[in-house]
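Of the protein chains in this complex, all but one are displayed in their positions.
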Amino acid sequence: MALFGRRKPGFAKEVELKPSEMPGEFSDALDPAMHKAEETAEAAAQSAAPQEGKPDLLDFLQTLPEVNDPFPPSEPDPAPAPEEEKKPEKTKAQLLADFIRERSASGLITPVALISKDEEEIDKLLEEMAADPTCADIFKVRGQKDTYYYCEETMAHNYAKIAMLTTEKDDCRTVAEMVRFNCKAFPTPTPLYYFARQPFFLDCEAMKAVIAQMKASEEYKDIRECTAAINGEPYLFSIDLMSEKYARALANGAEAQEGDE
Amino acid sequence: MSVKNGINGWAGTILRVNLTTGSITKEDTLPKYRPYIGGMGIGYKVIWDEVPLDTDPLGPDAKCVFGVGPLTASGVPCSGRMNITLLSCWSLGYSIIDAHMGGHIAHAFKYAGYDAMIVEGQSDHPVYIKIEDENVTIEDASHIWGKGTFEANATLAKENGPEFDVATIGPAGENLVPMSNIITSFGNSGGGGIGALLGSKKCKGIAVRGTGAVKIARPMEVRLLSNYMIKDLVGGNNNHTVPCHAQSWSEYVATKNRWQGAPGITWDKAPHGQIDTGEQPSGVINVAALRCNKGVFDFGEVAEKYTVKQGGCSSCPVRCYTEYDMDPLAEYDLPTHVSNTCMPIIKMLEWYPNHLDANGESVPSTHDFADEGDAKMILGGAGSRAADDYGVWCNYGNLYEDFNMAYTSGVLKDVIERENPGEWEKIPWALMESGDPRWVVDCYRRIAMREGIFSDLGLGTYRLYQKWGMDDASKNVAGKNFYDFVNGKNFNIGHNGFPRHHGPENCWQAGTLYSMMYNRDCMIHHLINFCSSGAPYNEIIKPVLEHFFGEGCTDPQKHYTPINENKIKLAKWAFIGKQWHDSATLCNWMYPMTIATSKKRQYIGDLDLDAKYMTAVLGEEYTREDQEHDSERISQLLRVMTAVSFKLNLGSTNLRKDHDRVSDWVFDKEPDFKPFEEGTVKLDREDWEKSLDMWYEAMGWNKETGIPTRETLEKFDLGDCADKLEELGLI
Partner (left out) sequence: MSEVQDRKKFLDKDYTRRQFLKISGKSLAGLAISSSLLNVLCVSEKSIAEDKVRVWAFPQGLLVVDMDRCVGCQRCEINCTLTNDGCCSSYISRVKVTRNLYSSRNGQGLYTEDNWTYFPDTCRQCEDPACGNACPMQAIYADENGIRRVDTDKCVGCGACVQACPWHMPTVNPVTHKSSKCIMCGACAEGCPSGALSIVPWDRIVSASQAV
């Protein structure tokens, strides 16, 4: 499923699949969050059938009288079928890499579970791919439930990590990892509304549940709450990476939009 | 026009319009103004040569200089900027300042064949200046005098023809209100009191059409550099280089910044179907305009509902003016088409402070309109349109901050009741208390029409505080010095009458230093752009900046460190860089290209880009050193003129003491913190004095007085400036 509204010439091969056609666990990841994205993005362009009574453009064109094409013949396709036959056949590992690349260009990471369905010797295949220099652009990110592959050319490493977290639907882990990352890299505490945005789609209720769960867990005891004094906006930070005083000051600065005019 | 003249970059001609005699003459830009580049540089040189600095800023001998530069309309992205130089009628010292106007008029002016226009004298009846290539005339403006800028602009555009761009002052300028501007396009304005100056000349505005061209030595190189800039370097508004919603190509996601475009962020009122902004990867030109979505940054996703498209200035791919159709305003008989990108649209809640209800309880004055949390937006729409229509300038928000503080502290009521009994009751407070958009419209009307003591707000902070005793704790009922006291917002940066504009609140000593260098708010975005870019400080900002300026040149947000040489280097680069932007001309909000969007470049920008553009346009080598030398020349001239103004108008011989004094709150705020502790932006007084010492040394100024030395001035061929300073006993 393509990222809606995404414009990246040459990368996206547009194939329309219904959610029910998507394999296994991945289709779960699509509902309901991705459906929300479907609704908002280019709604008008998603109509499945021509409007009643209107002739289809392509059919209509073919009924019009022929015209002279004054322009020179088009360039032949860069990779025509006859030429491909001359190249050595791709290995299974290389074909797998192509599959990963296609999905990556559409914003999708590829879980091992998906590709191992019909492949008995998946470990061997993955090793082969890792050793193949033509597949050097293929990277992986390990989650709790699976390992996921993506292409570095079309997907950022951090985005792959976020995609992994949201795919595994472990909301606590997702929130904690992002909060810790933001504390370390920026540094900044993270407002709760950060997680309402795509690709997280965790609304107020969901975040309340996440925070309650994290509080009850040893694994997430470093994740704390603070509030921006100016407007009460709630933030999260990791006490291991940032002091509460600093977190509060940064949260307040962000919400006061100091310097943001 | 320049193609005819055969000059690369410059148009080649400076126009001089005398509104007293009606004479219109032309002079060559080069070689005289070559060392001053264009825009601000030309303006400062003209004022220095022709206008004594104790001239009444609104008198018959005052002049203003509209100016553009060799990069304006030369194909360079973000070059749609016009500079207007004038003397300040509202800030301490009444010294030299600039207004800056975006929109499309800078390009029209350059295509018409001009680098600058000097407006002098005073007309005895309302006029406007019409420029159509080489034909320049002074036309009657009686039929539009008294009209708001929207009607005046529409009338001039209709009368003159489809290819004319126009700019007019509003009633505020006509009534000589210091807080006044000139308006062009939709929501683009030149401030600084230019409205009053033109009003004093009875000049309603200008209409410009240019069929000419700007000659470019290496046009394909300009195109290639532009493509490279848009693909690999530039981000969204304020050059924020990391998107605020996860995009699959981007390593980072900002928590809050000006790159709001993303799949699911939409222009809902695009006339023929919602437009989704989608992803805008680095390396792709055709999506750059979909990045900013300023409305969403300003107001949240509720802004999508009223967004028609995004506008802005000539040649800029960023489009930071969200163009709205705000239906709720129709219920109040207010125009629904509104657009602005800055203070006039984002700060309107300041006109609606909490009020006391019947029980004496402090209660909010605002309410939601159609959607939860949309008050800021709807009131913003009403306020910005009214401000622009009346031609009122806000002094980067000080206008409404001063109102808010005066109202909240009781000073407003006290002064009005004392000075003009009966006025307070006639002010429609019920509109404010009920969050009605017509309140803010009425406020601007009062100010523009100089109605009552309330309209003293239009004097600007410096003169307002003097009149209302707000600059002296013993002279107002609040018992505060409004320049210095610590409050939640702390806008005034010094005692000069203008606010901070990315000074100590975000940019440590560096921002504070250059904030003090002007006679209005500094508008320098060199530092704030990367601070707020959304890029992570530890992984990108610090390494990239230290790559350019050395270790320790930057501080993370809210964790400053003591001053050092590299911070001074950074501050100087930003300070002289602003003069460069206003002379070249380039947008002060977008340049320089410090951090890149491109991961392949390791996010390192290109600080030589401006010089590369100059080389391609001029066809002769122009290096970054040349750029910095020319920019510093103009910066030294600014400082000289400030010193002369302060001597002539205030009897001051010491800028360090009398001009560069920073408000106390900068050192006293956040009492729970010590300076340089994590979590605070407060500075240390001793460290500040040391910063000034180091700064003056870097700029070649006397340590005690902060005034340029002869030795420094001679380096920039400003010996005549040194002579003047000597004559006045300043050096």
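Miscellaneous remarks
For reference, chains read A and B in written order, and residue numbers begin at 1 within each chain.
The working rule: a residue touches a chain if its C-beta (ideal position, glycine included) is under 8 Å from a C-beta of that chain, and two chains touch if they have at least 3 such contacts.
Quick caveat: nothing in here was measured; it's all calculated off a predicted structure.
The omitted chain makes contact with just one of the residues B:A157, B:M449 or B:A698: B:A157.
Contact with the omitted chain, checked across B:E174, B:D232, B:E251 or B:E323, is made by B:E323. Residue in contact with the omitted chain (choice from B:N237, B:Q310 or B:T615): B:Q310. In the full complex, subunit A contacts the hidden chain through residues 7, 13-14, 16, 42, 44-48, 50-51, 54-62, 64-67, 69-74, 77.
Residues of subunit B in contact with the chain left out of this view: 1, 3-4, 73-75, 77, 104, 107-108, 111, 153-154, 157-158, 162-166, 185-186, 210-216, 219-220, 222-223, 226-227, 230, 267, 270-275, 285-290, 308-317, 319, 323, 325, 337.
We adopt the following convention: only the chains that are shown with their structure count from here on.
For subunit B in complex with subunit A, the touching residues are 244-253, 255-256, 258, 262-264, 266, 273-274, 276-279, 281, 284, 286-287, 297, 342-343, 346-347, 396-397, 488, 502, 505-507, 528, 531-532, 536-539, 556-559, 599, 670, 673, 678-681.
Residues of subunit A touching subunit B in their complex: 3-9, 36-37, 40-44, 107, 154-159, 162-163, 182, 184-188, 190-191, 194, 197-199, 230, 243, 245-246, 248-250, 253-254, 256, 258-261.
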